[in-house]
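Only a single protein chain was left out; the remaining protein chains are all shown in position.
For chain A:
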């Protein structure tokens, strides 16, 4: 299987720094501090996995990067561009570089599978209908659903829907792909197919990935770096061999053995 998204030039941050950077980012909901002066950055092309107990703030980080929510403090930059504060116009430009796949797929049920993949490339990137459909068919081929073009998402299995959602995100040729527990809404027998697809994308493209997952084997396979979260802070981070093999923190060890 070859992945077409490699066609895009190697993502190089325009300002030379890391592609994604969070500095002293805090987020509170009422008096619940969800993220506490968080610092981390991700270099272009790297695959970073976020693990940690429920409620530790992993989803919140991805939502901040996608500008679905705003931080209370700190700066977030993507490709050298600050997200908060920024005009809605600027933010929309930055969003084009970011793709997101949701736990619940969030495909558009009123459109065919093909239109789900062509809508944004046509209306946002300005591709012609033909170009967009060509790109969409290649991606559907990649995710193994070329024959489902004309179906409505509702007629597909959960695993198929999630593969369409991944293809839809890739159709925008983002530099960064955000994945939030993309297999946790799936029936167990459908999980492997989606994870294999993501492994393939991680291996064969230079797309940067931020991935929240409870699938530890998958995290070990694709990650350059693993971030262990606890109560809105990074408890420890490192390459997967270290985090999964010989973590420094007892808490990390406990969490990993509990999930495995």
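As a convention for this text, a residue touches a chain if its C-beta (ideal position, glycine included) is under 8 Å from a C-beta of that chain, and two chains touch if they have at least 3 such contacts; residues count from 1.
Everything below uses one rule, namely that contacts and distances are computed from a predicted model.
Hidden from the displayed complex is a chain whose UniProt protein name, among "Pyruvate dehydrogenase E1 component subunit beta", "Ectoine/hydroxyectoine ABC transporter permease subunit EhuD", "3-isopropylmalate dehydratase large subunit" or "Helicase Helix-turn-helix domain-containing protein", is "Ectoine/hydroxyectoine ABC transporter permease subunit EhuD".
Considering A:172, A:186, A:226 or A:243, the position touching the chain not shown turns out to be A:172 (whole complex).
Residue A:107 is the one among A:64, A:78, A:107 or A:256 that touches the chain missing from this view. One of A:123, A:157 or A:184 touches the chain omitted from the figure, and that residue is A:123.
The chain not displayed touches chain A at residues 66-68, 92, 95-96, 98-100, 102, 104, 106-111, 119-120, 123-124, 168-169, 172.
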